[in-house]
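The complex appears here without one of its protein chains, the remainder shown in place.
Note that the chains are named A and B in the order they appear, and that numbering of residues resets to 1 at the start of each chain.
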Amino acid sequence: MEKEKALGILSLIAISTLIVISFLIKSPFFQQNGDIYRMLFFHVPLAWIAYLAFFIVMISSIFYLKKEDRKYDNYAAASAEIGVIFAALTLITGSIWARAEWGVWWRWDPRLTTTLVTWIIYVAYLTLRGSLSEERKARLSAVYGIIAFISVPISYLSITISLHPQPITGGGGISSTIANGLIVGVIAYTILYTYILRIRKNTFESHDEVQMIEKNRRRTNTE
Amino acid sequence: MNEYLKKVQSIVWKDIIIELRMKEMLNTMLIFSILVILISSFAFGTFNQEMTQSIAPGVLWIAFTFAGMLGLGRSFISEKDRGCLQGMMLAPTDWSAIYIGKTIANLIFMSIMEILTLIVFVVLFNFGQIITSPLKFVLITIVGTFGFVSVGTLLSAVSVNTKTREMLLPVLLFPVIVPIIIGAVEATLSIITANGQFWGWVRILVAYDIIFFTVSALSFNYVIEG
Partner (left out) sequence: MKNRRKPKIIEIKGLSKNFGLTTALNQVNLKVDNFLTLFGPNGAGKTTLIRILSTLMKPSSGEAKINNIDVLNNPVRARSQIGVISHETHLYDGLKAEENLKFYGKLYNVKNLDKRINSLIKKVGLEHREKDRVADFSRGMRQRLSISRALLHDPLVLLLDEPYTGLDQHAAETLEQILDKFEDRTILQTTHNLERGLKLCCQVAILVDGEIVYKANAEEIGFEELKQIYNQKVQQNE
């Protein structure tokens, strides 16, 4: 539990730093639309870590199928939950951005659209987990966890080609200060992700343990 | 290898004979796809030529995929009900033969539905006139349908194990086949307008087909085990 505590404090520090930094960084290029560009330091890292989380779902799924160890299934479930939440936050921040920048809540931007599709896939993944019996849950959701992630790059490719996108960040938009802010953001959210992942995985394991104890107690009572 | 293919063939034959007798899947799929076309034509009003051109590909592929979904949902229910899937699994063959057999059978049912739907579509939408190259259209339909059926057959085997059985299939399948729908619609549109990236889309769909067919065939064992 010590490790979790340390990680918790660390993520608190990291996210606070990110918030402070997001207020300090100035960008003359983005400034013309007001302070909305500060959302960038949350929006972009959230998106990255959401995809990292989905990638971890696939890796855990492959390991589960190879080793049949419940640990990997718990990791996959935990990572999918975090990914869905981070992707949802990406969509929300993206939508607010679009409203401020172009006056509409949604633009069919390839990256945002792909994130929407991906988000739906992993909501489906969690729905699948919920409607499977304990016997087959881990194995079947592992198969879907693999199929799901493979479809993401192909979806992105076809969405990009079909939407004929206009570049969203104009030339010279990303200055080195902005890039530094993004790096801090990615680090901060990675720490937060690791922290929640561990907590959720521990929760699942405790849940398993409680059920085991219940079962054994019932058995010894009757004997 | 030859033996393996023979077994695949008997699985396909079995499905076709049963379908020809019971007509559970084909009738429902066909009625449904025609309904989709009818309802779209009511919903979008009477079309002028221009509007037809831009809407036709979308309507057609919605009809194909929605009707296909209905058929795929049934695909493993008949196998589960009397333990027939287990019966096949007991036979001395790699289980991938079951996946390939079922996929081919579903592909055949889908194609029959698509051909009949297309006849209605040609009549109602004057589709024969607006399409520039029927051969290209056949190609993109085959490539698109194959990808759809490859993932669909696997996920159909997944969804029969859920509490709601085939209810979950659309939720699992549709977000994963987004590239197929986009690719097929865009390619169909490029055949109508005679410009656009037809071959580019074919290439993407072929890549999708290869990747997903392989992954599905490999992971099918894990789905049906137990």
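As a convention for this text, contacts are C-beta pairs under 8 Å (C-beta built on N, C-alpha and C of every residue); 3 or more make two chains touch, one makes a residue touch a chain.
Source: prediction; values computed, not measured.
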| message | One chain isn't displayed here. Which of the visible ones does it touch? | response | A, B
| query | Looking at A:Ile49, A:Ile82, A:Ile121 or A:Ala138, which residue reaches the missing chain? | reply | A:Ala138
| remark: Logged for subunit A, residues touching the omitted partner chain are 68, 70, 134-135, 137-138, 208, 211-212, 215, 219, 222-223
| query | Residue-wise, where is subunit B in contact with the chain that is not depicted? | reply | 3, 6-7, 10-11, 13-14, 17-18, 21-22, 78, 82-84, 86-94, 225-226
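What we mean here is this: only the chains that are shown with their structure count from here on.
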| query | Hey, which residues of subunit A end up touching subunit B in the complex? | reply | 65, 117, 120-121, 124, 127-128, 131-133, 135-136, 139-140, 142-144, 146-148, 150-151, 154-155, 157-159, 161-162
| field | subunit B residues touching subunit A - in the complex, by the definition given at the top | value | 151, 154-155, 158, 161-164, 168, 171-172, 175-179, 182-183, 186, 197, 200-201, 204, 207-208, 211-212, 215-216, 219, 222-223, 225-226
